Every structure is written in structure tokens, then in C-alpha cells.
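Structure first, then comments.
For this view, one protein chain was removed and the others were kept in their places.
So, subunit A:
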């Protein structure tokens, strides 16, 4: 329990990536009501961890697609790392989020 208390007080000083105002807005939309800043920051940090995990998984996919293996060095590493939609979809699949993107759109808004 002490661990938890310490952690919450630590979080009060920590600045998570998701700003407090954003978290407040979405928490209020969900009905979450709390006066403790530490608890809200805990929520924010949990979301940040989630996104970071997805991003790192997508990074793995990206690297797999780019280079053959770990033996490559120099030029390959300097290649631009772009988070593409396909990598993201593969990464999300592991978390149970299934997504399909249409390959092309038959109608554009300009075509009416």
C-alpha cells in the first residue's frame, strides 16, 4: 500500500504526455469523477503506456519489413522510419483491435 501511495505522489510531479485537460475531458465524458490529481495522472500514464506499446510493436513490424535481419547496419538504419497504416493494423491485431482499411475508394467526394 505504501508503494501505491508513493507512486501516486510521484505521479503528482510527473508530467504525462496526455495533458491533464484532455484526460479530464474524456473522463468526464465517461462519468469518471475524481478529485485526486494522482489518480487522473495514473489514468493518463496507463493510456500512454498502451500507446507506447502499440507504437513499439509497430516499430518492430516496420523494421521487419524494411531490413532482412539484424545483420544490416549503417545505411539501413538511417532509412526513414514511417509508421504506416499497415504496420499499425498488424500491431493492433495483437491487442485484439481488428481493423480493415479499404484498398481504394471508388468514389471521391469530388466525383459526387
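Note that in this section a residue touches a chain if its C-beta (ideal position, glycine included) is under 8 Å from a C-beta of that chain, and two chains touch if they have at least 3 such contacts; residues count from 1.
Heads up, the rule we're going with is that contacts and distances are computed from a predicted model.
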Protein name, per the UniProt record, of whichever chain is missing from view ("Transcription initiation factor TFIID subunit 8", "Nicalin", "Cell cycle checkpoint control protein RAD9A" or "DNA-directed RNA polymerase subunit"): "Transcription initiation factor TFIID subunit 8"
Candidate in contact with the missing chain, chosen from A:12, A:64 or A:99: A:99
For subunit A, the residues touching the chain missing from this view: 1, 3-4, 7-8, 10-11, 14-15, 17-19, 21-27, 29-36, 38-39, 42-52, 54-56, 59, 62, 80-85, 87-88, 92, 97, 99, 101
